[in-house]
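Note that one protein chain of the assembly has been removed; the remaining protein chains are unaltered in position.
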Amino acid sequence: MSTATLKTDSITMEFGGLRAVSELSLEVNQGSIVGLIGPNGAGKTTVFNMITGVYTPTAGRICFQGKDITGMKADKITARGIARTFQNIRLFQSMSVLENVMISKHVRMKANLLEAVLGLPRYTRANQQNYDECMDLLKKVQLDDVCYEAATSLPYGKQRRLEIARALATTPSLLLLDEPAAGMNPAESLELMDFIARIRDEFDITVLMIEHHMEVVMGICEKIYVLDYGETLAQGNPAEIQNDPKVIEAYLGAVDVDAEN
Amino acid sequence: MDKNKRSKNILTIMVLILVCGLLYWSQINLNSFYIRILNLAAIFAILGLSMNLVLGFTGMFSLGHSGFMCVGAYTAAILTMSPASKELIYYMVPITPALAQIEWPIFPAIIAAGLMAALFGLLVGIPALRLRDDYLAIATLGFAEIIRIVVTNTVSITNGSLGLKNIPSINSIWVYWGAAILTLLILKRMINSSWGYAFRAIRDNEIAAEAMGISIFKHKLISFTIGAFFAGIAGALMGFLITSVDPTMFRFLFTFQILLIVVLGGMGSLTGSVISAVVITIMMEVLRVVEQPMSILGLNIPGLSGMRMVIFSVLLLLVILFYRQGLMGTKEFNWDWVLGKFDQIKSRRRGEAA
Partner (left out) sequence: MSMDIFLQNIANSITLGSLYALIAIGYTMVYGILRLINFAHADLLMVASYIAFYGILIFTLPWYIAFAIAIVLTTLLGIGIEKAAYRPLRNAPRISVLISAIGVSFLLENIGIVAIGARPKSFPRPSELVWNIHVGNISFLSLTIIIPTVTLLLLVAVTLMVKKTKIGMAMRAVSRDFETSSLMAVNVNKVITATFAVGSSLAAIGGLMWSMQYPQVDPLMGVFPGLKCFIAAVMGGIGSIPGAMLGGFVLGFCEVMLVGFFPAVSGYRDAFAFVILILILLFRPGGILGENVVEKV
């Protein structure tokens, strides 16, 4: 067992007759930013769903921080320290920005329901602490000025940032980002790159991200896995991936060698 | 922020005193007919609140409320009926010896009714809550019917379809509205706590809620069981109000009325449920007139019995089709809104003066 934070061992996912993911093995080391790329339908989000417990792999094992988490329920996995965002933003639409983030604190709430209803100090203290931590977090991601606004009233880019903040509020060790740059223009994508690198440092976490924006992927990922038809096509650092002929053919398209030089 | 909080608390206490004063005045001055209607409204308020917790705040479409009411009503009735009454009422099949001599005071019986209903809520919820919306609706409906059918058939415990009479009668407005206000306060606390937010997260986006670490099944079960608890309390109170219970009281019609109250008041608003409970209860009485023959402009119009429910069905359809958020939507009555209005009036006056 290596020191990798996350290690999947030949995981497979079958739906009826369809094999969405086929014997995928990947390793993510502590503190790194790893990318998962590939054409649409390659199975990337399915891999996320398997890691976070939404699906139970048909075969194979998933280890997180040395413990086998294969088939554990999603909420338990979050409690262990894996958090995620979604491809299609899944904010809680009836709640404000702050309330969305406060939800993530519930998983670690020590007081019980009775204490909450009776307003006992154990609960009120914990609640106040959660409030402070969330406001702190929102300041760090620069969403504190809109903290009382309805979550769905924010512009798209801020909603994506809120989803990330909400995931961070669960105090994870591993953060899974599903297409965080989707719908962003190049300037916003650059901002996002800095943002992700910054939170990796500030919160001392590991990041695994699915992305299509190549500038973002090549810009901050230290290691990249390329998926196609549910199988690993290639893995390596950005330079290796960019020059891998299989990857180019399947996904990146022919690269103009002159333009590169 | 602190100053505002102080004045808000003062306002809340003032309102509570006002409400107590109203209740006191009503108890003394209104005749028993009006008091009975107010008491019935309180019971419906508790029912509306408890169903709103399950449906409006947690997003579970449960149609089993009448079953839990039934459990609560029978529990309280059997516990509080005097042994003499029991002998009298259970004339076809005598009551089982274990229950024959029991006679509890009112308040422990009410609590016991709630707990019994909560137990049933647990038993129903554990299998049923794994199901999706529409299946949950039918499954809970099924369970409510099973409960009713079991009650009808276990004659030695429940006296079957003959029902129970001579239940101790309570007329005090304090008991019913006290229970309703207590329910409102407890649920308000719950909704504004971390758990309340967890329930709402499940309603808004179950998959995201689970991803943020909320155990969906556990929280649904908690919400469902608490909803059943208060339904049981309401059932017990119903028994004390009407002094008789029988299985046909708890058919789907009851659940429908509660559904109407929740939808009309706003799924997701506690104050909305209380308001619409009062409105609907009063409407039910007022609309009785439609079911009596009456003469308008010299024409004799025969009474249309059952017309009330037609009107209520139409009302439900109108609300759900055209005004889905109901009276209060997901908003609650709060002092900010009131103070805000005062500020508006003040600034308008200042504007006019200038």
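The letters A and B name the chains in turn, as written, and every chain counts its residues from 1.
Heads up, the rule we're going with is that a residue touches a chain if its C-beta (ideal position, glycine included) is under 8 Å from a C-beta of that chain, and two chains touch if they have at least 3 such contacts.
Nothing here was measured: the structure is a model prediction, and the numbers come from that model.
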Omitted-chain contact residue, chosen from B:Leu30, B:Ala137, B:Ile157 or B:Ile242: B:Ala137
Candidate in contact with the missing chain, chosen from B:Ser7, B:Ser305 or B:Gln344: B:Ser305
Residues of chain B in contact with the chain not shown: 55, 59, 61, 127-128, 130-131, 133-135, 137-139, 141-143, 145-146, 149-150, 152-153, 207, 252, 256, 259, 263, 267, 304-307, 309-310, 312-314, 316-317, 320-321, 324
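Here, only the chains that are shown with their structure count from here on.
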Centroid distance [mean C-alpha coordinates] between chain B and chain A, Å: 43
Interface residues, chain B side, partner chain A - complex: 186, 189-190, 193-195, 197-198, 200-201, 203-205, 207-216, 222, 268, 330
Chain B-facing residues of chain A, complex: 52, 54, 73-76, 78-79, 83-84, 86, 90-95, 99, 102-109, 113, 116-119, 123, 127, 130, 166-167, 170
